[in-house]
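As you look at this complex, bear in mind that one protein chain is not there, while each of the others sits in place.
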Amino acid sequence: MHFEHSQKAQDYLARVKAFMNEHIYPIENSVYAELHELNPTGDWRKWKLHPQIEALKQEAKDQGLTNLFLPDEELGKGLTCLEYAPLAEEMGRVPFSPEIFNCNAPDTGNMEVLYHFGSEQQKQQWLTPLLNGEIRSVFGMTEPDVASSDATNMAARIELDGDQVVLNGKKWWSTGLGHPNARFTIFMGLSNPENDRHAQHSMVIVPLDSAGLEIKRMLSAYGDYDAPYGHGEMHFTDVRVPTENVIMGLGKGFAIAQGRLGPGRIHHCMRAIGMAEKALELAIIRGSSRSAFGKPLIELGGNKERIAEARMAIDQARLLTLNAAWKIDAVGVKRAMTEISAIKVVVPRMLESVVDMAIQLHGGAGMCNDFPLARFAAGARALRLADGPDEVHQGMVARLELKKYASQ
Amino acid sequence: MHFEHSQKAQDYLARVKAFMNEHIYPIENSVYAELHELNPTGDWRKWKLHPQIEALKQEAKDQGLTNLFLPDEELGKGLTCLEYAPLAEEMGRVPFSPEIFNCNAPDTGNMEVLYHFGSEQQKQQWLTPLLNGEIRSVFGMTEPDVASSDATNMAARIELDGDQVVLNGKKWWSTGLGHPNARFTIFMGLSNPENDRHAQHSMVIVPLDSAGLEIKRMLSAYGDYDAPYGHGEMHFTDVRVPTENVIMGLGKGFAIAQGRLGPGRIHHCMRAIGMAEKALELAIIRGSSRSAFGKPLIELGGNKERIAEARMAIDQARLLTLNAAWKIDAVGVKRAMTEISAIKVVVPRMLESVVDMAIQLHGGAGMCNDFPLARFAAGARALRLADGPDEVHQGMVARLELKKYASQ
Amino acid sequence: MHFEHSQKAQDYLARVKAFMNEHIYPIENSVYAELHELNPTGDWRKWKLHPQIEALKQEAKDQGLTNLFLPDEELGKGLTCLEYAPLAEEMGRVPFSPEIFNCNAPDTGNMEVLYHFGSEQQKQQWLTPLLNGEIRSVFGMTEPDVASSDATNMAARIELDGDQVVLNGKKWWSTGLGHPNARFTIFMGLSNPENDRHAQHSMVIVPLDSAGLEIKRMLSAYGDYDAPYGHGEMHFTDVRVPTENVIMGLGKGFAIAQGRLGPGRIHHCMRAIGMAEKALELAIIRGSSRSAFGKPLIELGGNKERIAEARMAIDQARLLTLNAAWKIDAVGVKRAMTEISAIKVVVPRMLESVVDMAIQLHGGAGMCNDFPLARFAAGARALRLADGPDEVHQGMVARLELKKYASQ
Partner (left out) sequence: MHFEHSQKAQDYLARVKAFMNEHIYPIENSVYAELHELNPTGDWRKWKLHPQIEALKQEAKDQGLTNLFLPDEELGKGLTCLEYAPLAEEMGRVPFSPEIFNCNAPDTGNMEVLYHFGSEQQKQQWLTPLLNGEIRSVFGMTEPDVASSDATNMAARIELDGDQVVLNGKKWWSTGLGHPNARFTIFMGLSNPENDRHAQHSMVIVPLDSAGLEIKRMLSAYGDYDAPYGHGEMHFTDVRVPTENVIMGLGKGFAIAQGRLGPGRIHHCMRAIGMAEKALELAIIRGSSRSAFGKPLIELGGNKERIAEARMAIDQARLLTLNAAWKIDAVGVKRAMTEISAIKVVVPRMLESVVDMAIQLHGGAGMCNDFPLARFAAGARALRLADGPDEVHQGMVARLELKKYASQ
């Protein structure tokens, strides 16, 4: 047991940090403000990327700093899940930076799905442009009309009709749907109700310009549309795509989903940890630079205790996440279910509490867009629901814990 | 000691409930949605009222249901703070309803200031149209460049120059500044630095169209501009108003503020309790109507325990607030400082936690504008900072508690 | 609605406070220490009362300050549940004082049972000496071999055999069983399994010297035997008592229990609130009189925030309890179930947290018997289990809450 990252991870971390120091932190605040001016409303049809993004994407690519999440030596950089973790943390500090490193969700998850389970044709058509950062993608799982916490509630249907599949249903909270470059969604639906519970669903690649696919609206999360990414609602009415667009085969939906979610949760959680570190940093800086009642805010009342609590909570959450990443690398997702579910509960909650403390130290400034804190808070809250609510993951952890004593 | 509201309070409550049942609940959801369509951006110059508001204001007036907050028998309805409390709770359930009853903050506080401390001329010019619902007003206290949690940090200046006062400084988080009918602000600033600590500040009435007063922007709170009310930033550069606009006299700012804040906190807190009840109601209805893993959500895991926790927290917070209201009525604000500070800490925190539970039970739907929950959450969070952060109020409660033992 | 106690309650409170000031507070610390020396082990056969208790009981009786809990004008003082509440709070500050006022659990509950439901003979034989403070009693409900949180799990049996009932089973956590004056227990058991779920059990009066009744041991609660009261385990093997000892009739157990528990919970909770006030007082005095790092402890870090939290939590818990008492008086136990269950959850938890804070401010001294804090902590913890664990009461509150929406 030891607690230092591999040399390779440390090297990449230094390079990512250098890139962020040079290219991203200097424009961080202006990008937030300008993005908001560019995209003042929830009308995604008018949304634009920030003008500096494409050049920075190219710069990152030139420096060999894209697709770091992908363990493949050629398509990515051959980093393990554990080695990528600190890079994701660093990127998490600035929410628009993952796009620059071509490591943004849900594209990363979609790329992993295509990489591991896609056909050659699917890879060529969809994975390659994703890896190149030319297009973006979304994932359609959650549905508005059922409790999606139970994935078997999924009501969207996939029907085979000759060499096509016909898709019907509604999906929402599809992140990235408002992005100008979004080109396809992976659609998950019920295709084989006659099968066992976890072999009834399938995943299908659906171009966003398919007939019958309507983008109804973008959803605000705590008042924020998160432009130009957005979280959208899509309605599918007799949407037809060729059967070649089915990934792996009908009935393989849950098998793919399980593989997809493990590393994805590490990424989400490590980015959240980066946000928490950023929030703690902002809290200390603000608390040290403003005074009330004759003292810097940070010296008043329980503020230092809260700083300590934040440090301790972050460190615990990070270690739990790194341990989960290590376990995924070492024994695979299926045998790391406790760890993967645990971080999903622990990390967003930790982020919520650290950000809340930071906002409190900022006063009104913490709630508005002068700082990224309200955005982090909304992100943390959303993360307690995304990919399954806390309660589902607590249920998983408990079930596995009880199993240990099942024979007693 | 007994725990039933007076007959008068019960009668008014029945009438307010009837009004809300007939006129407000039926349009609640459409108003939220339409308001958002009317006012999609943070550009307050274009903000509009919802088209039904003025007619409803008239209807409430016709039914004798406006200005219920004002204890005056003629200008208001002669209700005590304690008697008004349940009415404020009922109104709190629908955030746009206080305007209809002409009981919206910060107008209520401003009307109280003018009622108790204003000159005849000030009353005629500003109180009368406020009571008539013809204009709206804002309050300028918090400043962007200092830690406003310590009110003596206030840096805005008021200088006497002949028969005028000259105002300089910045104010932000001035709620209602974006409203099309907003006509004046009460401006608080440092006028008499030579005086004792609590006699250095003054309050001045400033028409919003005064030369030198610039509305810089509306601030989003958790991504929400709260249109058409808004929370604004104002810059004052050599703004001149006649000395008649000074309220009560120079140096009386804190004396007025203290009187203003007591009942105002009861109102804020009771409205927050109304939001919490609404959130609990939504949680139960949603949790009972959607199922996962073969059961209504509400029956799963710890959900019922959380419903119970919400009920217990709301009931405690309400009793604490009613007790504070009673104490204000019975012995005055100055001798109810523990109670007034306590509710300011307890109630927003309670609301945050009840709303968080309700959102969790709604899943993604809870975060978007399909329900008022995210709005309630942002409101609760803001309330933990508005009128002094939690920590300042905890400090007040502690100080008064320690005083009891000072001689030991 | 108003928040002042009746004149009668205020008068009795003044008299109880005067009595405690004169007779109890001065010996408080020595009694704790001496009790411990008198009763150093868990061997209840050797337990003795503190030598001053009987004289103080007589003094309280002479002053007309006994049996205050009993609403009867003649046998008690005709105080309502709400009027008795502040007296119970005052007594709670010193755990041995309720015995002096003849208001100690479980005798109070047993006296209420006999008062409301006992036959004339039962009253004469058992209620009269209890009211006179000549004997003490216990209550046998909880059982060691089943989850007693579900009262219908109760496995102890009551069988009718001619003019006798025959009792078998085990009971534990029978408080007061170690007391030298304990003379009888009320035994609750399954007598009518053929009846409806809440008509299957009965309560029977059983003298402690009955053949077949064995006192197995006293149980320590967090290492403390709570001598000379104790919490005992009793085994019943074919214990025979005449049918006249059955209270109200066979099958009436739950009906009696429900009536018994309401006021009893008010008493428990108000005493707990008294303990919390005492703990807060001790915390402030200790924190103000010891220094570290150049300041009184109370001024360090978040300590004042914690004082404020304690004040706010106590005040909320007290109002909730007073409201429950008022509701019992006004509409009866059955219609106050939410309130009665709520205080059972809220108050012990509040006491735990206030005491924990006080102990932390005392350092090591807080954990040992130099202060009553560890005793309060154990009492608070026990109260979260006694009379039903928190979870059962949360369940009750939730069930009643959901019922409000059952038709929607």
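Per-chain residue numbering starts at 1, and chain names A, B and C are given in the order in which the chains are listed.
Quick note on the criterion: a residue touches a chain if its C-beta (ideal position, glycine included) is under 8 Å from a C-beta of that chain, and two chains touch if they have at least 3 such contacts.
Predicted, not measured: the structure shown is a model, and the values here were computed from it.
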Inset, instruction - Using the definition of touch stated at the top, determine which of A:33, A:211 or A:308 touches the missing chain. - result: A:308
Inset, instruction - Out of A:177, A:190, A:317 or A:368, point to the residue that touches the absent chain in the complete complex. - result: A:317
Legend entry - Selected from C:9, C:333, C:378 or C:402 as touching the chain missing from the view: C:378
Legend entry - Touching residues on chain B - with respect to the absent chain: 301-302, 304-306
Legend entry - Absent-chain interface as seen on chain A, which is shown: 1-6, 9, 82, 280-281, 284-285, 288, 298, 304-305, 307-309, 311-312, 315-317, 319-320, 322-323, 326-327, 330, 338-339, 342, 345-346, 391, 393-399, 401-402, 404-405, 408
Inset, instruction - Can you list, in ascending order, the chain C residues touching the missing chain? - result: 40-43, 142, 144, 146-150, 153, 172-173, 219-225, 231, 290-293, 297, 300-303, 356, 359-360, 363-369, 374-375, 377-378, 381-382, 384-385, 389-391, 394-395
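One rule holds in what follows: only the chains that are shown with their structure count from here on.
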Inset, instruction - Determine, using the mean of C-alpha atoms as each chain's centre, which chain is farthest from chain A. - result: C
Inset, instruction - Give, as an integer number of Å, the spacing between the C-alpha centres of chain C and chain A. - result: 53
Inset, instruction - Report, in whole Å, the distance between the mean C-alpha point of chain A and the mean C-alpha point of chain B. - result: 37
Legend entry - Sequence positions of chain B contacting 2 or more other chains: 391, 394-395
